[in-house]
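Only one protein chain is missing from this complex, and each of the others stays in its spot.
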Amino acid sequence: MYIGDFKEAYASDQAVFVNTTSRFWLGVLFVLLLIFPFVAGDYFLFMANLAGIAIIGAVGLNILTGFAGQISLGHAAFIGVGGYTAAILATRFNLPFLLCLPLSGFMAAFFGIIVGGPSLRLKGLYLCIATLAAQLILEFVFVHWESVTGGIRGINVSSPEIFGFVLDNDFKFYFLTLVMVIICVTAARNLFRTRVGRAFIAIRDRDISAELMGINLMQYKLYAFGISSFFAGISGCLWVNFLKTVTPEHFPLMESVRYLAMIIVGGMGSILGSIFGAIFMTIVPEMIKTILGLLVNIFPTAMSFLFPLQQVIFGLLIVGFLIFEPHGLAEIWYRIKNYFHLWPFDH
Amino acid sequence: MDIFLQLIVSGFLVGGIYALIALGFVLIYKATNIINFATGEFMMIGAYIFYSLMVYLKLSPFIGVPLVIICAALLGVLVERLILRHMLGQPNISIIMVTIGLSSILLGVAEVIWGSEFRSFPPLFPRKPIIIGEIVLRSNLFYGFLLALVVVAVFMLLFKYAKIGVAMRATANDQMAAFSMGINVKTMFTISWAFGAIAASLGGIIIANIGGVQPTLGHIGLKIFPIVILGGLDSIIGAVVGGFIVGIVENLAGGYLDPIFHGGVKDLAPFVVLILILLIKPYGLFGTKEIERL
Partner (left out) sequence: MKKSIVLTMALFLSLLLSTGGVSFAEDVIKIGAGQPITGRFAFAGKHIHAGLMDSLGYANEQGGVDGKKFKYIYEDTGYDLKRAIASFKKLMAKDSPVMMYGESTGVGKAMAPEINSRYHVVYGSTSFSEELSDRSKNPYIFVSGPTYAQQFGVLLKYIANQPKKNNKPHRVAFFYSDTEFGRDPIPFARKLAKKLGIEVVAEEVTKVGAVDITSQLLDLKRNKPDYCIFQGYVVPPIPEVIRGAKDFGLDITFMGTFWAMSKMLLGKLGPDAEGYMGVSPYSYWYMDDVPMIQAMHAYTKKHHPDVEYRPNSYMQGWFTGMIYVKLAKMCHEAGLAITGENLKNMIPKIKDWDTGGLNGVVSFDKSNATGTGKVYKAENGKFVAVSDWINLDE
């Protein structure tokens, strides 16, 4: 039980992990994450990697949409830009992986800033539709700019190599993903202790008032697009190196929708929410599929009825969370945490 | 030259049909300020219901169409009551995401009920094309266009002269004033969703008659965004004009640019137009400018 709130310095006030207990549990989590690949099977390693890559993408989207309030339906396209950049740099220019990674981020950020450019004139719904158009245009470019992107065949890359270690299976790749997730999540969390992060939140809440306070809207909106797309680019680079192939069919509009679903279900405006949402939207569809698969084994004739239910459940999850728990899983987590903080008292 | 003319005429016809679907979007936005990402899915469900009525119950289209209107209205009412009611007052993104979630639900439901196979419609219109000089008007397109025009005209007359139409316009214009005039705003919301669903469903029937129906028919719904942005999110005339323009632009792009790029430009062109409009005139040709008040 945690009684009282004694802060003696500004630093401790701003701290993310306020007391020894939470730092202890963080340490335990870290140890578990390190042990996980040694005990988990192939399938779970694969899912873990997928979830990790999704976390980075979701954090990026949350920065733009959850914290800065700019709705984006083009996130998958930016991930695609990062992915293609990584593939092209690796195959065409033979750059080492550690160089491809940040370059993919910067390339995606560059595109993000271009798409975000008109955002000063456009607000809310109009911006959302503009990002939709950007998504579709980039999809077109992925397919048709064959000389660069390899067209519909895409590009095959070989396993990434870091300091002589070749990451050619899910086990080894897991550690890369883990490190990248920790870096990205820490960076994002720290972003919102800085001026830039606070400016984003101000813009989301009331952009005209933010402008009155001296925040240059254009500049900070572009930062938001740029930073968010940088994360997307990193996620894309990891994705391509994980699957060892990239084709235009990896980045459809549905993927952008999936990322939006992640941050909504997880909790907008919360880094922890991005993590929860990404894990949830990666693991839960698989679980539903497994359960439905079991049901089909019992009732084989219901196959055509049960299998398409997955799509319905996906939609119901989104709608359900929006109606009943608009602040997402993060909010549920905070409630549980507070319960334990105050236990055995009620309030 | 006559290829150019043919492209324009066909584009005009298909644009009229798009206009009907865009109307389904505008009707909802005008009254409730909600962007309905599930318009395409409404279209698809309407087409499937009509298909079932025609093929399984073997009803004639003259009974089928009114039944679809009733079913669509029910769907709109259900969606508004069960889902959108709870979202009043929530931030924009939540409402947008709810309609996106709704589109997933409708897509899944369609797959569960009707399966994901492609179904072709029993022909509604005579097969022979209408030929005027060198211009060929394919019958599905032509009669579909006429039907769409009729429905759009009915809606426009409804809005101008019928009591309900005036009440809806009043609600769209100024909710507070409408309340004080005794208009039940909540009912107006429900009715506007019903109307939106009806328009989209009828548009769906026409489109499915041309190309058949699959659960993914709803993706055509994405095309309405260029149309309504071009025309103005809350303007009925805008939806019609926007529909025509997008239909023509699409066809011209397809006819002249597709051979150069090996395809794909036709579907992309409306979105390039969209971006241009957003940069130059974001509120569209006929939309009302949003004035943000603090």
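Going in written order, the chains are labelled A and B, and every chain counts its residues from 1.
Everything below uses one rule, namely that contacts are C-beta pairs under 8 Å (C-beta built on N, C-alpha and C of every residue); 3 or more make two chains touch, one makes a residue touch a chain.
On a predicted model such as this, the values are computed, not experimentally measured, just so you know.
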Left-out chain, listing which of the shown chains it touches: A, B
Omitted-chain contact residue, chosen from A:Phe110, A:Phe175 or A:Phe307: A:Phe307
Sole contact to the chain not displayed, among B:Leu67, B:Ile113 or B:Val136: B:Val136
Contact residue for the chain not shown (choose from B:Pro61, B:Gly165 or B:Gly255): B:Gly255
Residues belonging to subunit B that touch the chain removed from view: 3, 6-7, 10-11, 14, 111, 115-118, 120, 127, 129, 136, 138-139, 141, 207, 210-212, 214, 216-217, 220, 247, 250-255, 258-259, 262-264, 266-267
For subunit A, the residues touching the chain missing from this view: 41-43, 46-47, 50, 143, 151-154, 156, 158-159, 168-170, 243-245, 247, 249-250, 285-286, 289, 292-293, 296, 303-304, 307-308, 310-311
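Just so we're on the same page, only the chains that are shown with their structure count from here on.
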Centroid spacing, where centroids are CA-atom means, of subunit A and subunit B in whole angstrom: 33
Residues of subunit B touching subunit A in the complex: 35, 83, 86-87, 90, 92-94, 96-98, 100-109, 111-112, 115-116, 222, 225-226, 229, 233, 261-262, 264-265, 267-268, 271-272, 274-275, 278-279, 282, 292, 294
Touching residues on subunit A, where the partner in the complex is subunit B: 65, 69, 71, 118, 121-126, 128-130, 132-134, 136-137, 140, 143-144, 206, 208-209, 253, 257, 260-261, 264, 268, 304-305, 308-319, 322-323, 326
